[in-house]
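Apart from one protein chain that is not included, each protein chain of the complex appears where it belongs.
This part shows chain A:
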Amino acid sequence: MEGDKGGAGKKRWPSLAGNRLDKHLPGKVEAERILLAAVVSVSHEIFQHKEYPEGKFTLLRDTRTDGSFLVHHFLSFYLRAGCKVCFVALLQSFSHYSIVAQKLGVSLAAAKERGQLVFLEGLKSCLDLVFGEEEQPGQPSPLQFLSGSTSDLRALFEFVRVSLAPSAGDSWKGPVLLVDDLSVLLSLGAAPVAVLDFIHYCRVSVCCQLKGNIVVLVHSNEDSEDEENELLVNSLCHHSDLILWAEGLATGFCKDVHGQIKISKRLSLRQAGEQDLVQIYQYKIQDRNVTFFARGLSAAVL
C-alpha cells in the first residue's frame, strides 16, 4: 500500500474480478486444462494404485473435519477390485454405509451375500452383548471387552482372523481389513496399549501372513487434550506405509474447498535411507465423488 506513486494521481488497483492479472499468466482456458490434468493425475496416483499394493498398512487421519469420505472410498474401491473385505464399522449403522456405497456404485448387501464382505456392525454387536441373552461359550462377542470381563481386544482380533482366513471355495484377491474408527475403542474403555496390540496382531495376521492390506481411520485434533488418542495416533503414524491426512482449512470453512489432504508415502519404513514422499492436495466433496486439485487451483478461483 505504501507506494511511491507520486502526486495526487489515480491509483490503478488490479482488477480482482478478472482472471488476467498479468499478461504472462495463463488465460482461463489454459488454466482449466492445467487443473484438469492435475485432477486426473492426482486421482490416478491416489486411487488407482499403479502397482497393486500388498501387505500395506494405510492410516487415515482427520483433523478439524470428517475424514469418513476416505473410508467410503476405500470400501467401494476394494470391493470393486474383487478383494475380500472385513469391515469393522464401529461408528455408524450398516444402512448408512450401504446408502453411500450405492451412490458410489457398489451394493454392500450383495457383497455380503456372495461372501465378499464381512461386516461387523459395532452398534448392533454392542446391543446384543448388553441386552442379549447369555452368550454361547464357543462364540464370544467381538466386543467382549465392553463387559469388563477382559481388558484386551483378543475377541475382536479372533473375529477378524476368522473372517479373513482363506476358505476352500474362495476366489477373491487379497484380504483387506477396514476399521472405522479406532478412536471409538478408547471411548469404550479400551486402553491405548490394548488397541495397539490389536493392530499389531492384525498386521501380523493380515499383512504378513495373508499378504493383505489394512486401512484404519483415527480422529485427531490439534490442541487435543485427549492424550490417549494422541498416543494412539502418533504410534500408528510411525508404523504406517501410507498416511492420508484430511484437514480442514486453517482459515475456516470455505464452500469451494472443503479441506486439504496430505499424502505421505512412508518409503523410509521399508528401505533405509529413503525419504518419505509428501504431497498435499485440496479437495471438494460432492454428492457422488470427491474432486482433488492442487493447492490454490480450485475451480472457483480459476
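Going forward, a contact is a pair of C-beta atoms (placed from the backbone, for glycine too) under 8 Å apart; a residue touches a chain by one contact, two chains touch by 3 or more; residues count from 1.
What we mean here is this: contacts and distances are computed from a predicted model.
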item: Among "Ribonuclease P/MRP protein subunit POP5", "Radial spoke head protein 9 homolog", "Elongator complex protein 4" or "Exosome complex component CSL4 isoform X4", the UniProt name of the subunit that does not appear here; value: "Elongator complex protein 4"
item: Sole residue of A:Glu54, A:Glu113, A:Asp170 or A:Asp256 that reaches the chain not shown, by the stated touch rule; value: A:Asp256
item: Residue of A:Asp66, A:Asp152 or A:Asp197 touching the missing chain in the full complex; value: A:Asp66
item: Touching the absent chain when the full complex is considered, from A:Thr58, A:Gln116 or A:Ser183; value: A:Ser183
item: Absent-chain interface as seen on chain A, which is shown; value: 1-4, 6, 8, 66, 68-69, 72, 92-93, 95-96, 99-100, 103, 123-124, 126-127, 130-131, 146-148, 183-184, 186-189, 219, 221, 224-229, 249, 251-258, 285-288, 290, 298, 300-301
